[in-house]
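Only a single protein chain was left out; the remaining protein chains are all shown in position.
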Amino acid sequence: MNFALSDDHRMLRDSARAFLDEEVNLQPLLKRGATVEQVDYLGMWGKIAELGWPSLIVPEAYQGLGMSCLDLAMILQEMGRALLPCPISGALAGVWSILKGGSEAQKERLLPMAVTGDLKLALAVCDADGTCDGPASDARATADGDDWRLNGSKAFVVDAAAADMIVVAAENGGRRGLYLVDATAAGVEIELLRWRDTTRQLCNVRFANASAELIAADDAEIWPWIKDRLLLVLSAENAGGLQKVLEMSTEYAKQRMAFGRPIGANQAIKHGLAETFGLVECSNAAVLYAAWMLSEAQPSASLAATMAKAYTSDAYRKATHQNIQVFGAIGFTWEMTNHLYFKRARANAEMLGGTAELRSHVIDLLMREAA
Amino acid sequence: MNFALSDDHRMLRDSARAFLDEEVNLQPLLKRGATVEQVDYLGMWGKIAELGWPSLIVPEAYQGLGMSCLDLAMILQEMGRALLPCPISGALAGVWSILKGGSEAQKERLLPMAVTGDLKLALAVCDADGTCDGPASDARATADGDDWRLNGSKAFVVDAAAADMIVVAAENGGRRGLYLVDATAAGVEIELLRWRDTTRQLCNVRFANASAELIAADDAEIWPWIKDRLLLVLSAENAGGLQKVLEMSTEYAKQRMAFGRPIGANQAIKHGLAETFGLVECSNAAVLYAAWMLSEAQPSASLAATMAKAYTSDAYRKATHQNIQVFGAIGFTWEMTNHLYFKRARANAEMLGGTAELRSHVIDLLMREAA
Amino acid sequence: MDFDLPKDDDPRRLDVRAWFERHPNPTGRELFAAGYVVPHWPRPWGLDADTELQLIIDDEIKRAGLPAPSSVNPVAINNCAQSLLTHGTPEQQARFLPPALSYEEGWCMLFSEPSGGSDLGGLRTSAQREGDHYVVRGQKIWTSNAHTSKIGVLVARTDPTASKHAGLSQFLIDMDAPGVTVRPIQDMTGAAHEYNEVFLDDVRVPADRLLGKEGEGWRLSNLQLQTERAALSKPGAVWGQGPSARDLVKALIQTGHIDDPGVRDEAAQLYIEGELLRLLAYRALTDRMNATPSGPEAAVRKMLAAPHGQRLLDLAKRVQGQGGLVEGEEIFPLPNESRHLFDNWDYAFWFSPAVTLGVGTQEILKNVLGERLLGLPRDVDPTAKGPWIDTQRPELKPAN
Partner (left out) sequence: MDFDLPKDDDPRRLDVRAWFERHPNPTGRELFAAGYVVPHWPRPWGLDADTELQLIIDDEIKRAGLPAPSSVNPVAINNCAQSLLTHGTPEQQARFLPPALSYEEGWCMLFSEPSGGSDLGGLRTSAQREGDHYVVRGQKIWTSNAHTSKIGVLVARTDPTASKHAGLSQFLIDMDAPGVTVRPIQDMTGAAHEYNEVFLDDVRVPADRLLGKEGEGWRLSNLQLQTERAALSKPGAVWGQGPSARDLVKALIQTGHIDDPGVRDEAAQLYIEGELLRLLAYRALTDRMNATPSGPEAAVRKMLAAPHGQRLLDLAKRVQGQGGLVEGEEIFPLPNESRHLFDNWDYAFWFSPAVTLGVGTQEILKNVLGERLLGLPRDVDPTAKGPWIDTQRPELKPAN
């Protein structure tokens, strides 16, 4: 038992921060109409692939680094802090899907390519109404000899347009399964969404008799495992962004003068930032705890991941709004980064279930434990 | 149309305040164990009867003053402000019950006595689980020739121990009706509750074959009318107390020194009190609007009364807690009046339905309007 | 006290309605001539209208499908033009009021500066008297409608040796005068731009454009901002415009989201607050009619209305889930009679952080309330006294 970060973890975090501080420049996004393309979305993939980030969670058997969710969390927080525009979220989701759902042969074939960055994956799991839990699905799979055909659509797919292959949750015979499609195959149509969080790329994907490979015929046992990890990704991003936003607000409150003194001398500002400091402390604890629980495959890991996403989403939303309020009107302009964090917070809060839904799930899990 | 108070209303309010400032002394209550008895609970009834307050809402046909709910609200707010310990709430509830439910003969017999203060009434409508809406009831009425017999119990009856007669909501044949019992009759047992709000007296009442008189066999149309008025009473008390509590906190914040200046110079205090000022403004508006709607028998009167109770309850709770926080530790002692307001606010908030329940009812009413 | 609003068959209403039937597409000048632009003003500008008549005219303008006058030329009609009645010369009234109230000359407020929006009294733009002109130098920011306005109401420092508040004066300047440059600011909504920067480089302003006396600029500006706060605190979510809680509840019922108990409870809270804000706004109208001056009470309403609007739009956005994050897809039913960009739920949401910033930040409003209505001690301001010029140390330069 030891609740402090190890030196290894600190190093991992610090080196990620140093890299991102150096490489990420959001300035080009601060013009109306700019997209991730203008901030080296794909180029960034190459750079992080060189650093080995896509290989972190892949077991050594498939040429990965075989690191844990806790290790990964160190880097995820920094990605969230930097609002890193790069198709890594989709890639992680895809890797986890294959890792948990795929056959040994599929893992041996696909994961080494994911490790080197040569294969970019994405996971299409949400339906148009925003739900992501099975078994119902807007996409349907039908057998076509040994092959499979997909029809229908998936919505809100992270990083789909950058992906080489997409894992798709589709329904067949009352069960939802996972299928792999080539993103460039005939019958696969990818539409960029005008996603408010312009640091990320979300897409709708439509299938018209697209050829697919079966990963798992029933994802009932697989999806919850993947989802917990995706909740961790979002939570860690939230916590990292939250920390950054507190630093921004605090720095500004020290420098900006009004009525002959820095605005941070006012308790209205000072106390608000003190409260946000509390949110940061709790968010970090929530993320590290969830990451550790997932790493250790603890029975309450799902509870911890759900709690982390619910807590950090609310905290991040609150702090990004405060960050605009502290900056005043200038923080409301497109030219500043404040709105990017505000929009990321809003978007993350809705992904994989809003906070009210997650909190209700927390009680479900507790009642199941109590029963 | 005119949203300002008339001069008559101002005068009514100011004279009530002057009277209560003079007559109400809560000091004896500021000793552990003291009850309303120590602050002239019954004596106060005589005094307000002389002023004619019990006669305000009784029509002139029964020797009352025939004034409106809006007129009454002027006085109710002041009673709430002073935390007047006096069995007037029960009396009002009883009068409204007879006024709405009783026969002409009953009104002619009973109301003139209520007007002079010679007959103190109370209304027993809540069951032990706190519900007050029919038709189920812990008390049952059975016919006994021309007479009726009551059995069972009612809970949380305001001012029952002071009452000469009690109107009781009791069930008979699947309907809840209103019955009148003599409070001193055989088979009527009144137990004082250790109610946390020591400025008020609440009781449980038990009936063992007590003789009763029928007021109305079915209160389905009557009780909502009465309840709206009782909601107004609580709302007006809340608004009046809220105003007083803001004044207390503000005064203290101006006088109390810390770090070389009045604590009210700190934004943490100043901004909190500014917010409470907003609650006061809205609470007053809510109460006056509901009172006017009830006076004019407007179709949305019930909506207005429900909104007023929900809003003022939350506002009053918040402000009475803040009032303790502003005073600091001294405000947490039994020797100060702060806790009396805090407890009144908590208690009022639970009477006739908690705020969540009332808010849900607001939406019901709106959906009914929309349909 | 009487909360009854004028009925549909109110004779005065029928009169007004008849006028609009005779003038289905009235020009600004026709509306102004009829007294419908500022009914509560004294004649000849308005109709000396009481609250009821004012409300009737508001209703009937809406019913005729026309925008509210206050939204056509807001700075003139909500804020500044009224100052000419009390502080303007007869010549100024004759020159500026008819075109402003006929929608012919748009106005904008040249108040905020980059060095400090909240600390208006510390502004740096100078107006130096040279013969029969003032020469204005400085920069303004957050000016709504600067790009469409003919007249700018400028606050500038005429006496740097006076204290910060005592050295200010107001002018009515021509926005097309040489030396005035307007640059748009893109806000976080990404939609049409609402705000501008305005650069003032040696702008020559004739001395007869001074409003009131030198040194009265602070008092005039504050009065004008208070009127603005009153105007901005109606129950619409954005500056009193846009969707109200009534619209929200209607939309939640229509979409079925009201069946979610959490949504239902929040919606009820918002609905109640919205109705109370409506009552406070009516009361303010009564007060205005009763000639009670619009004071810090307007700050109370704005303090309540701004976060109310934010929470209202936040709930509307949340119930849309991920779909609400896609720009341009309006998946939530629009309020009836939607005419303004603010009526668009999506735009209004992304705009909403501004409402606790503009026209007095939430923090400043609470100070005003605490100090002026509750009498609590004032915040420390080391720059409040002594010559303004002495407070301009270089280390006080703002970060932005």
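Note that the chains are named A, B and C in the order they appear, and that numbering of residues resets to 1 at the start of each chain.
Criterion: contacts are C-beta pairs under 8 Å (C-beta built on N, C-alpha and C of every residue); 3 or more make two chains touch, one makes a residue touch a chain.
Everything numeric in this text was worked out from a predicted model, so none of it was measured.
Enquirer: Counting contacts across the entire complex, name the shown chains the missing chain touches.
Expert: Looking at the entire complex, the absent chain's contacts are A, B, C.
Enquirer: Among B:A220, B:M257 or B:M367, which residue is in contact with the omitted chain in the full complex?
Expert: Only one listed residue reaches the unshown chain, and that is B:M257.
Enquirer: List every residue of subunit B that touches the chain not included in the displayed model.
Expert: 31-32, 126, 128-130, 155-156, 193-197, 202, 252, 255-261, 266, 268-269, 321, 324-325, 328-335, 338-339, 342, 346-347, 350-351, 354, 356
Enquirer: Extract the touching residues of subunit A with respect to the undisplayed chain.
Expert: Subunit A touches the chain not shown through residues 1-6, 9, 70, 246, 250, 253-254, 261-262, 264-265, 267, 269-271, 273-275, 277-278, 281-282, 285-286, 288-289, 292-293, 296, 307, 310-311, 356, 359-360, 362-363, 366-367, 370.
Enquirer: State which residues belonging to subunit C touch the missing partner chain.
Expert: With respect to the unshown chain, the touching residues of subunit C are 261-262, 265, 380.
One rule holds for everything that comes next: only the chains that are shown with their structure count from here on.
Enquirer: How many Å are there between the centre of subunit B and the centre of subunit C, using C-alpha atoms for each centre?
Expert: Whole-Å distance between the two chain centres: 41.
Enquirer: Could you list the positions in subunit C whose residues touch two or more of the other chains?
Expert: Where subunit C meets two or more other chains at a single residue, that happens at 363, 366, 379.
Enquirer: By the touch rule stated above, which residues of subunit A touch at least two different other chains?
Expert: Correct list: 266, 268.
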